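Just one protein chain is left out here, and the rest sit where they should.
Letters A, B and C name the chains as they come in the text, with residue numbers starting at 1 for each one.
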Amino acid sequence: MKIAVLGASGYTGADLVRLALTHPQVEIAALSANAKAGQSMADIWPHFAHTSLPGLVKAEDIDFAPLDFVFGCLPHAASAALLSQIEGPKIIDLSADFRLKNAATYAQWYGLAHPAPTLLPGAVYGLTEFARAALPEARLVSCPGCYPTAALLALLPLADAIKPTNISINALSGVSGAGRSLKEANLFAEVSEAVAPYAVGSHRHMPEIEQELSAAFGESVTISFTPHLLPMNRGELETIIVELRAGETAASLRALLHARYTDEPFVHLLPEGVAPATRMVRGSNHAVINVFADRIPGRAIVIVAIDNLVKGSSGQALQNMNLMAGLPETAGLEAAPLFP
Amino acid sequence: MKIAVLGASGYTGADLVRLALTHPQVEIAALSANAKAGQSMADIWPHFAHTSLPGLVKAEDIDFAPLDFVFGCLPHAASAALLSQIEGPKIIDLSADFRLKNAATYAQWYGLAHPAPTLLPGAVYGLTEFARAALPEARLVSCPGCYPTAALLALLPLADAIKPTNISINALSGVSGAGRSLKEANLFAEVSEAVAPYAVGSHRHMPEIEQELSAAFGESVTISFTPHLLPMNRGELETIIVELRAGETAASLRALLHARYTDEPFVHLLPEGVAPATRMVRGSNHAVINVFADRIPGRAIVIVAIDNLVKGSSGQALQNMNLMAGLPETAGLEAAPLFP
Amino acid sequence: MKIAVLGASGYTGADLVRLALTHPQVEIAALSANAKAGQSMADIWPHFAHTSLPGLVKAEDIDFAPLDFVFGCLPHAASAALLSQIEGPKIIDLSADFRLKNAATYAQWYGLAHPAPTLLPGAVYGLTEFARAALPEARLVSCPGCYPTAALLALLPLADAIKPTNISINALSGVSGAGRSLKEANLFAEVSEAVAPYAVGSHRHMPEIEQELSAAFGESVTISFTPHLLPMNRGELETIIVELRAGETAASLRALLHARYTDEPFVHLLPEGVAPATRMVRGSNHAVINVFADRIPGRAIVIVAIDNLVKGSSGQALQNMNLMAGLPETAGLEAAPLFP
Partner (left out) sequence: MKIAVLGASGYTGADLVRLALTHPQVEIAALSANAKAGQSMADIWPHFAHTSLPGLVKAEDIDFAPLDFVFGCLPHAASAALLSQIEGPKIIDLSADFRLKNAATYAQWYGLAHPAPTLLPGAVYGLTEFARAALPEARLVSCPGCYPTAALLALLPLADAIKPTNISINALSGVSGAGRSLKEANLFAEVSEAVAPYAVGSHRHMPEIEQELSAAFGESVTISFTPHLLPMNRGELETIIVELRAGETAASLRALLHARYTDEPFVHLLPEGVAPATRMVRGSNHAVINVFADRIPGRAIVIVAIDNLVKGSSGQALQNMNLMAGLPETAGLEAAPLFP
């Protein structure tokens, strides 16, 4: 598979390159980063100092014709504008542009008209474990946001057992989720030894989670979602409170997750009582989930952990590519988590 | 004020000593740590390397008669057993032993019969801002746990505006809350670059929060409480979902908090939209609170941050001592937070 | 003492404000930050969210006449240009502008002609412990850089016992030393879980250390100096290899340091064998030093730790002010280190 990565100067793009480097069927043919065109990856990424990779070019200078896959790791809006021009290779977009099916919802949350609304109906929402039927024929796959990936893996198998009301997601994320852009809030001395919530009640991943939960429940779902920025590079953990339907318990939710994920290579229900932790998945494409009884009757606590840059972004993108290309789903993603 | 600190070899005891060192009316007369008796504070605490302090002795070797205050920084059970023997000085206990009014509840959660149940009725629950009437005459003050301190500061003023149902507390804490004991879970390489919940549904601070909320609401309250361990030394942040009574809004909750805390020296409602962060209070006795609308109608999100070792423990203990002794409430606690 | 802090939007300026807030004889009369004029300190500094402070103004809008002291926390060149215009109050500069006595050396290392060379002869080099005679009469005091402060406290008392040759300083610093400016190298995800040297062989603190050592040794000294950036907010540790003069040993160096610092309030020789650590001084104005035998005969290893923002910058500035104003030297600087 000959691939191009557009936006290779961000953390997401770089982590895709990191994984692709050891993928046995992938050849990295082109890397773009418009503001850094002309530089080498080693110039801008310390961990590629000793790696041989194509130099960075402008996206417009890439010959897309011979490629099999283009990965879009660009900011929203810019992504759709560029990807909609590309013919030939299949497209896997990691931006937010093709996640929301409704162009009006997109306009409302992102503050601008969608750059390519005609592509929305055909875009496959690439939460891999729930998209396998559609992936082989897809031409455009939109990878879910990191927070939605974790939330939906935890909640989608539970739709028959929990109520669609009062789903409350408390989310904790490492700083790489904020990207490599120069913001004071992302400086080491601001983040280290500290924690704070951000975008309370206004985070753009909310409508995406609601869209998918609404489809699963067959009715409109409104969620509560509060993300927090933590002093760590990677990792994402969500602690989700759900209301149980009559007769359901934490144990019955565990049974549903067990049934759904027992054969999955990357999603794992932990043994009863074991709390998910980000160190279980660091640097890997794995997700770990568990369910606990809440002290308030009629509710349960579902907890899920992923690596935001891998299963939450670049790893899932490669997992999607594998299925789109008919490769083994785990190709290039077998590395165990890095701990400590 | 001549004071003794029992259990000066733990983080809580050490932080009490740190603050007491610059308190203008305090003389540190005795320090105990049974397992380290005979050593100096400089031997066991790097930051006291250049400080003159009494040597560590066994508690039984302290002459309590000339003292004004004894601070108990011992483990639960050991604390009540020892403090109940002391006559003369007033006692400020930082352990869990005198927080729960009901000895049966104590036995249930701590797994042993209360060592001194006859002292429970007279013990004042020392959440300072809500205990000022009782403190001057108190002989035994029990300082709240760190999580209850944050939760109760945020919730007590709201009792008329929120429902007693479905109060959901998501709590984030620095590692010093786990103490200086040698547990694998507290090793640097286990904690750094990682986050995980712990004691899900079973944390011992739950009955304490429920006791105080039940008193405030005038009915039995059951809460949801999930704590998480974060890779930072200090700091505690709680994100609390509450259900609003009819007619209430996030704004009306803010108005209640504003009214309650506008004259308080250590508890602060932040400007609208500003998220509490632990770096606002690091190393200080301050608490910061704010309220946000939840995306789910009829609910609000209350967020509060404190330093777990100061307002959540040693600082509040000194604040209580100030009021018990008729000193200015802020004496010894004026230092601004340390940032970065 | 009525003071103004110019450049209150940087970490150095903010830490000066933090310390000044609890100084019993200081009134903060004015704060400047040209790019943020019109904002409040609470707007830009989370830890001052609950503090009453003057609003930020442009430096040119300050009435300097009624002030006693002006603290310059501005970038080099800008500092001298502004401070040289101020009449009336005494001036304590924390920039590099008045540290080097030789304007040509300044031009060589800073790449521009000195903005106010006529002020250089009268400027006192404010390494407090070695400047006490000059401080009371000084009108302009230049505070040493953080690295020179640590190095000179360790080395100046040893001039008769060590050779001026092959002094090799390996320096480790927290990230706050790099300031609050938006550089990719200072982002959390770049710094966390990592260490690297920087400015190898070219750091601007080298000529300053050489100037003071040359004066102490009575001959021209050239040093080796390699700084490293560490994943921590504060703290600075230098491991210095020195060559011994005939008859000297690690023990004799310790004796010299003991004699020199035994009565000092802020500089401490540690007990034999105890390694200096930044956690011994975090947030405080203290410095800790020790000497160890090197495995290579004829050499010793001198190790020193300070808080780069306090003794390395703002704390020493206040210590200088105390002596310039005839106040107790430790006023406002008594707080014990913050640990953990």
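One rule holds in what follows: a contact is a pair of C-beta atoms (placed from the backbone, for glycine too) under 8 Å apart; a residue touches a chain by one contact, two chains touch by 3 or more.
Everything numeric here is computed off the predicted structure, so don't read it as measured data.
A.B. asks: Just one of B:Y11, B:F69, B:F225 or B:F292 touches the chain that is missing; which is it?
C.D. replies: Considering all chains, including the one not shown, the answer is B:Y11.
A.B. asks: Quick one: which of B:T12, B:S95, B:S192 or B:T226 touches the chain that's been left out?
C.D. replies: Checking each option in B:T12, B:S95, B:S192 or B:T226, the one touching the absent chain turns out to be B:S192.
A.B. asks: Check the options C:S32, C:S79, C:T149 or C:S192 and report the residue that touches the missing chain.
C.D. replies: Among C:S32, C:S79, C:T149 or C:S192, only C:S192 touches the chain that is not shown.
A.B. asks: Please identify which residue in A:M280, A:L318 or A:A331 touches the non-displayed chain.
C.D. replies: Among A:M280, A:L318 or A:A331, only A:M280 touches the chain that is not shown.
A.B. asks: So which bits of chain B touch the chain we can't see?
C.D. replies: So the residues of chain B touching the unseen chain are 11, 174-176, 180, 182-184, 186-193, 231-233.
A.B. asks: Would you write out the residues of chain C that touch the absent chain, in ascending order?
C.D. replies: Residues 165-166, 168, 170, 172, 174, 189-190, 192-198, 200-201, 206, 222-226, 228, 230-235, 237, 239, 241, 275-279, 282, 292-297, 299, 301, 303, 305, 340 of chain C touch the chain absent from view.
A.B. asks: Going by the touch rule given at the top, which residues of chain A touch the chain that is not shown?
C.D. replies: On the chain A side, contact with the omitted chain comes from 11, 14, 18, 21-22, 45-51, 175-176, 192-193, 233-234, 268, 270, 274, 277, 279-284, 286, 288, 334-340.
Here is the rule we use: only the chains that are shown with their structure count from here on.
A.B. asks: Note whether the interface between chain B and chain C is symmetric in residue numbering, meaning over half of all numbers used appear on both sides, and answer same or different.
C.D. replies: same
A.B. asks: Hey, how far is the Cα centre of chain A from the one of chain B, in Å?
C.D. replies: 38
A.B. asks: Using the average of all C-alpha atoms in each chain as its centre, how far is it in Å between chain B and chain C?
C.D. replies: The answer is 36 Å.
A.B. asks: What are the residues of chain B that contact at least two other chains?
C.D. replies: 192-193, 233-234, 277, 279, 282, 340 - these are the residues of chain B that touch more than one other chain.
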